[in-house]
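A single protein chain has been removed from this complex, and every other one stays in its place.
Order of writing sets the chain letters: A, B, C and D. Residues in each chain are counted from 1.
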């Protein structure tokens, strides 16, 4: 995720990092080159002058914009829902940290064990979504006797929730029904887990990507034949401009539809995991807190 | 559901599987052929030159794009809601697997019987939605004494929930109110069931399909008469391009509006059922887990 | 509600039932006739040639399409929300049927009386929304001593909920707090009732209907004066095509914004009521179940 | 709120009441007059012929339509959310009326006092939102000893909820935990109160109104200079038509964004308050019910 202070409008025109320009440069060069060639020969191919006129491109361009708009809201909704799910993880982790102190009658050590288990859940979730090894974090946070079962599991965060449920079962409560309030938050951590898995395992229907991709690229390839007749020499400029807008939005929609990756506009799971760890520890009264993850050239992973 | 790694932008232009191109090929050939014929006779029909000009098509094409955009979000929302409902089934199955261990005081066998009953619910739901026979899965998972009643039922998953409710009634709890937490998750499995039935039994208002279908096809049939006067020889190319975009989006909207089918872009109920079975068993501590369903040429059913 | 298997794309062009074509035929004939007249006189009215050119119609047509798109999503959202509310009624009826067996300690007769009361609520809701007489269904389902009070009530379903609450009060529970779980589902039936009343009693702001209606019709009346100058003889064809799209979508939006009526695209409340009755009885263990409501020429009421 | 049976499509073209035409007549007359003047001088101002051509207006008109569409959905969403909040008030009032009979062990007088308190909340909410005096309704419904504190309060409905909470505290329950179910509904009345206050106190960001207003009006003022060159004499007609659509939608969006007012398309809070009073009394078993509020020339306040 790119996090930077608001830029002056002029600098914003020339910013590079996070602008997906890097990813679409080859395609952009190709369409612009093609447009230059078409302009050079004035639309004449094999002795045949092709003038598609601008009208079909007005029509199709707007249709394309509408469909790209649809595609972008779908991608954005996935990205934002993923962010909300991680927000819910934060909320439930904090609520459990509060309740283990205010609802349960338990000693300092059990309380800490429980809270660290919740933090382990968060890191395990991150590692599952990014397909990175969870071992180091698990070893750091979980009681040694839990490790073998959790480490061997296919769905580690779900098994951690079972272990936390077992720990909960052992807590003493002034009134046993209070366990339900804490179990409810375990249940919601479970929902956030399922929600993240849903987004990670269910891509946007493949045909949407294909249809829009094809339409956008064919459009840009044919556009010079529509413009050269009336616009003339500046045709490549216009083609580059139009292609940039369409290609960039398509590439961005492609990028953020899988929000758990490591690309520039993906979510900063590292930073969020550490933040959750920090606030949970702080709520337990600890004062030695981890440092927040720093952005690297405005980029937060 | 098509699941494949992100393709290179060039390969994406020529991919076939999951692109709905197969389904619209005849129509596409027809409109393109028609356009070729109109171009060949230069728009002259019965000695009468028909030139509709491009203007009405700009206007109508954009209106059509807007309505198709609306149609596509409606279809997509159904598809995504269906996916969310299956995500909720996963969540509640996992929560019940946790709670039957941490909230109830029960022996290993009852616990397993309960969890298998939940898994049977999942498979029964899949079979009801796809109208496939549930018998094999039920026999594999349910206690023999439940089988006759469940197998005879018109709404099998609902009856399984009644049986699970009866099983719950027999469990012992440290405090009887805890049963409510588990009953709540049965209630939510019930809601997911009802939600899936709602989507499966309620098509999009038929008139939407009809009106948009008609507009899209009439549009493509008339388009050559609008283009031939100015675009000339490349008219069939443009018509093919425009028709492809409109027909493909309409066909895809038609396909995903019933997300429980077996078409390329429908949900992978098989894979999800097995995944839920796996994670529930794993949470019970089992180590012999079913293999995940493998994609067949990137296609997951 | 029209329920039919997916049609071949060709047959779909000529389908009549459920296509709202019947409702807009007079208007369509009028605009087309007007266009024919304008074309016949070549746009000359009182010796004055009116040529509005096509440009204002491009502009306004697209604006109109955008507003119609907005109007259609509003209408569709009402229709779909109404469907969801009936889905919630199904869910809560089923949950109560499960809970009256698994949470309450009660005899067969009371259980049945409770379940039939829930079914009576469903039918009473349907009759209130359609303003049809509820007496027959109430007499069939409710205990005779409830009938006078319910039948005399202005808001029958709400009073049935009071009676069900009273019945609930009389049930014995292993732990009295369990009544809250069942009371919660009564509360949600109550919410579905209120939601349906909200949709039924609150039309879309009248001014929206008026403004869009006016714009659509004026547009179609003036369109021939814009086209005749360039399109010539085929003007009536284009006018008919454009009018069809706009009028049909407006008529459909008008139709589904009141989803509880008896028109072709309205919800099938009859079929749903019977379905809920069936599944509730089946969950109670009954085997003599009502037949599902059959579609009449693909039309389900 | 305008409530009237569906009109014939022809009558709908000439309806006046509720069509916001009254509010925009002066502006409409001005733009049309301006267009007439421009047409009369054929676009020549100070001996200089201004021909903006139609192209910029196509572009800007569509952009304007898109932004107006956005503005309208925002306004409509506020209006509909307000309606939903009042629907929730109805639901919770009914639930409390059911529960005070089925969950609490209390005498007829206390039950009635509680229900009238809930009705007083509803009327107080209406008066707060419309800034009308609540005294008469409060005196009619509340116990005399509550009156001084409620009448003096800045936020009357919130204080009524405190009083109802105190009353609840005094009720006897078979099991004290049942109070939570009723307290939960008080909490949701509280949420509806907060939701209404949110809509009433938070206008749409002022800049949206300003930007769209300016664009719409400038557009209509300049439009004649764009049309007169090609359309000629009928220019004022087209300008009037275009202005009507844009001005009317803007005025309507302005009207319904504050849904609690007394304008034609605002919500019928009077009718809803009386309806809630009626159904609550009916659920208590009362038979002398208030008459429903009648529409005055199809207008319900």
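FYI, a residue touches a chain if its C-beta (ideal position, glycine included) is under 8 Å from a C-beta of that chain, and two chains touch if they have at least 3 such contacts.
These figures come from a predicted structure and were not determined experimentally.
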Which residue of A:138, A:222 or A:242 touches the chain not shown here: A:242
Touching the absent chain when the full complex is considered, from D:44, D:63 or D:147: D:63
Chain A, residues in touch with the chain not shown (by the definition above): 1-4, 6, 9, 12-13, 15, 18-20, 54, 57-58, 61-62, 64-66, 68-69, 72-73, 76, 79, 83-84, 87-88, 90-91, 94-95, 97-99, 101-103, 174-175, 177-178, 180-181, 185, 227, 230-234, 238, 241-242, 244-246, 248-249, 252, 255-256, 264-265, 267, 278-279, 282-283, 285, 287, 289
Hidden partner chain, residues of chain D it touches: 27, 48, 50-53, 55-56, 58-60, 62-64, 66-67, 69-70, 74, 149, 152-155, 158-159, 161-162, 165-166, 168-169, 176-177, 179-180, 183-184, 186-187, 190-191, 193-195, 197-198, 202-203, 205-211, 213-215, 217-218, 222, 225, 254
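Quick note on the criterion: only the chains that are shown with their structure count from here on.
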Pieces of the assembly without chain B, by contact: A | C, D
Angle, in degrees to the nearest 5, of the Cα rotation that carries chain A onto chain D: 145
Interface residue overlap between copies chain C and chain D, same or different (over half shared): different
Length of the line joining the C-alpha centres of chain B and chain C, rounded to whole Å: 23
Rounded Å distance, chain B centre to chain D centre (Cα mean): 38
Where chain D touches two or more other chains, by residue: none
Touching pairs among all chains present in the structure: A-B, B-C, C-D
